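Sharing a structure here in structure tokens format.
A single protein chain has been removed from this complex, and every other one stays in its place.
Per-chain numbering from 1; labels A and B assigned in written order.
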Amino acid sequence: MNVTMSETQMDTLKPESELTSNARPVEAGDVVIEIDDVNFSYDGNKDVLRDVSMNIAPNEVTAFIGPSGCGKTTLLRCLNRMNDLIPGAGLTKGAIRILDTNIYDPAVDSIELRKHVGMVFQKYNPFPKSIYENVAYGLRIQGIRNKAMLDEVVRESLTAAGLWEEVKDRLDSSGLGLSGGQQQRLCIARTIAVQPKIILMDEPCSALDPISTARIEDLITQLKTQFTIVIVTHNMQQATRVSDKTAFFYLGELIEMADTTKIFSNPSMRQTEDYISGRFG
Amino acid sequence: MSKTTDSSKTAKSKRGAFPRKGFRIFGLGLQDFIRYFFGGNAALAIVMLVLICIFLAMEAVWFFPQHHHEYRIYRQAGQEYVDLIGAEIDAHTRLGSSVNIAYLAEVNESSKREDRLINALMQVETAVENRTERLTERLEDARELIEELPEEIEDAKDDAEELAELQADLIKAQKEEQEFAPQWRKAAAEALELPEVWDFGVNVVKLTDNEKETIKEAALMAEPGFETEHPFFAALSEESKQKKEVARERLVAFKAAVDELRGAASPMKTLHGELRTIAMENREVLDKFETAPARLEALLEGIEATKDPEERKRKEEMAAAVVIETPDYVALTKPIYESQSKHAELIVPFVETVKTGWEKLPEVNSLETKAGRAKMRTAVSDYENFLRSTEHATKAIPEWRHDRPMSKVKTVLAFFVGKEWVTNSSWHEFYGLLPLLSGSLCISVVAMVLAVPFSVAAAVYVNQLAWWREQNFIKPALEFIQAIPSVVLGFFGILVLGTALRNLSHIESLSWVPGFPMSERLNMLTAGILLAFMAVPTIFTLAEDALNNVPKAFTEASLALGASRLQTIFRVVMPTAVSGIIAAILLGFGRIIGETMVVLLVAGNKIQIPDFSAGIGVFTQPAHTMTGIIAQELGEVDKGSLHWRALFMVGMILFVISLSINFAAQRILKKLHQSY
Partner (left out) sequence: MHDINSPVQPQSGNPFATRSKKAKRLEAFFSLMLRLATYFILICAFYVFGDIVVKGAPVVFKAEFPFVNTTFFTKSPETLVVFETEDGEIHQLGYRDFTAFKDANPGVEIVKENTHSYSAGGILGPLVGTALLTLICITVALFIGLAAAIFLNEYSGKGGYMDAIRLAILNLAGVPSIVFGLFGLGLFCLFFPVIVSEANLRTDLAFEIFGSGKYLAFQGWGTSLLAGGLTLAVMILPVIITACEESLKAIPQGFREASLALGATKWQSIRTAVLPYAFPGMLTASILGVTRVAGETAPIMFTAALAHKDKLPWQDIGGEGRSAVFDFFSQSVQALPYHIYTVSAKIPQSEYTKPMQYGSVFVFMLLVMIFSALSVYMRVHYRSKVKW
């Protein structure tokens, strides 16, 4: 686990201004997210994650797989501190470092963190606002009022999410009027509009039909050139299709993490093999 | 089961394998009857609503014809004409009293400090007197005797028997004096220690310790037998008198103008008085004529029902005495028509005198006191009002005809936009909705302005920000508020809040607040505050529901985009819940406008349209409300009278208003539920 960083790599990780940082060339072998021996509990007593450690490299898609209740979604929600919203929940051990900053440090503002670590939810959840306002929302809350800039970002984000052609004539109609797949892509557009460095996806396709799923998967593959993506999925085929690395969780522990091809062709652990061959879960 | 449904095909399969059991009447089984029983009970809700409509409408519908009828008599008797002149005089009286109050405020300002001290002393003295009442009497008697007896003893020197008696009396009186005098002083000192003695309520006087001591001294000098006044207060009242005198001299021109203005109406008042008497007599004649057939009918019915021959005979005589004779309208109204030229003659000098008097009054801003300036400002609008009313009367009086048909629309409008609600009057009963409606609305405005921010803020706080333990404590606490009966809040308003607010309003440093100082303890503000308190739980609960119904996914999505808690609340949660919150506010409004006990107890029950020229200060005036008037007057009117029907009409309007509010709120909520 103990990946040592060279000083040069540290230099490349120096924070830059938000809106340009994603354009930075990243070399393979960088670490964007470092999860260090983490235990997590919802009530302070029973740990639902135990001794989880892993590194996530930039511009890669990392998939979390595992049976229901294995803690993969919990871990994902630790990465942008969405678990803070649950009273009493928190890390009981270890640390999570993103861009070399311990995100549970008191000096870290969870709100700032979430501007850098975006999230796409299982059930698409656009606001009951217009398509335009949905995408512009993240910028508006940062106080950006410049109409030209908003227009530009909305167009770019929708284009990046592959939705621009479909909605460009009805940007003012409600986001809730789109089809399920479109709504999910709208949510992705909304997330990338604030230019995060990392996008967390919590089973983004589980509520969608196969065609929409395929489009989202394509989108994920395109997006990884710009963002680091962590995706939780139940669907092992999806993991093989979109991810570069795969982590298998079982009963709150990280069993194995490796290149996706390796995991699915030649897992080193017995439990992993049982799971991917469909013997349980 | 298909066999039973297709049973008509063959006789054999008619009963099938699963025949229906139980008795059937007209094809309906027990289960159907049970169903209809429940359905019938549910339908009671509709029935009740319909019955409410019917019972309100039944009485209310007859209001307008009867109201119209009364107005026709009002015109035929010439009362309408008299009230035209009356309106001029009323406007003039209002103007006169406004300027006079302004003048008095100016005069009294000069000796303000002295008068307040004197008033304080008077209050303390009264308290001492109340406390020592019985002792005072006895002490007075004893001291009188001590004073008088020596003379009598002198006179009765010769009569030994009487002398002895008188001397014994004297000794007794002296003894009593010695006994009662310390008692009196003790009681008086006790009275002076009571805290309420020093509570000056409205006339908040800040007394220095020195002044307090002087007042105590002065109060103790009220002991019977001492006829002297405390030198400090003697000087004080002299000073007050002198200062007032100086002020009067300074304001002599003001006074003259006021007197001129106020005196201008006297010839017109005489004319009005004469005409009023005539019109009143006319009204009696007409009323007698109008009610004669009904009285006759009642008597005849009574005769039929009576068995006792004596009684029957008496009633028959009474029936025979009822004459139905059409009155001679022309003769009755002749003196009124004759007065038209008199009025034309009087009106010009009347208005001219008022105008010259008005010109001589000082400018508003040249006055020294706040009260004076405020009254003078009222006087400006009173003056305009006066000019308008005289102009109106000058035009309307020559055109007035007793036999002009009364338009139905006008009498209906006379209810809806009528500015007066006068009942139990020997002159004419006016039923105008405006004073009640405006009172109800003003109080609701106060209540809503207070309740909405607090309850919505609380809903947002509890739903979005509060810690769960806090939630579990705040929500039931607010439900408890809902359980407080309105009559208890009204009681609280009378005994605690009203007094507290008035005392607060008399604090000098708060006098910049519009409407302060309040002259009445019970007013729209007091009622509005209590109603706001009542509406808070309603609005809170519904608004909290609306916030709670905002899908959690919206909040999460917003937070995941890096929005702060408050940004999420104001940009996502509130806009999503806004229609629910509006519905909550509407329902809260419905509750406020229909509330009875609080306004009945606390609103002041003064039937008048609030004087909106006072600006925001209008809310510290007393008012009456639609709900309050029903509660107050319905118990004391005869069934079927015009007054009774007017009250039902008010109830009907209240019903319509609350139904519309409710309906609007339901519509909004329904739309909301359809949107997600």
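Please note the rule applied: a contact is a pair of C-beta atoms (placed from the backbone, for glycine too) under 8 Å apart; a residue touches a chain by one contact, two chains touch by 3 or more.
Just so it is clear, the structure is predicted and the values come from calculations on it, not from any experiment.
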Contacts of the hidden chain among displayed chains: A, B
Touch with the omitted chain, as defined above, among B:122, B:495 or B:510: B:495
Of B:56, B:107 or B:142, the one touching the omitted chain in the full complex: B:56
Omitted-chain contact residue, chosen from A:39, A:83 or A:101: A:101
Sole contact to the chain not displayed, among B:305, B:321 or B:409: B:305
Absent chain, residues of chain A that touch it: 2, 4-7, 10, 14-15, 36, 98-101, 103, 105, 107-113, 116
For chain B, the residues touching the chain missing from this view: 30-31, 34-35, 37-39, 41-46, 48-49, 51-52, 55-56, 58-59, 133-134, 301, 305, 453-455, 457-458, 460-462, 465-466, 474, 476-481, 483-492, 494-496, 533, 536, 540, 564-566, 587, 590, 593-597, 600-601, 627, 630-631, 634-635, 639, 647-648, 651, 654-655, 658-659, 661-663, 666
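Convention: only the chains that are shown with their structure count from here on.
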Whole-Å gap separating chain A and chain B, where each centre is the average of the chain's CA atoms: 66
Residue ranges of chain A in contact with chain B within the complex: 80, 82, 85, 87, 111-116, 118-119, 121, 123, 125-129, 137-138, 140-142, 176, 187, 190-191, 194
List of chain B residues in touch with chain A within their complex: 467-468, 551, 553-554, 556-564, 567, 571-572, 575-576, 675-676
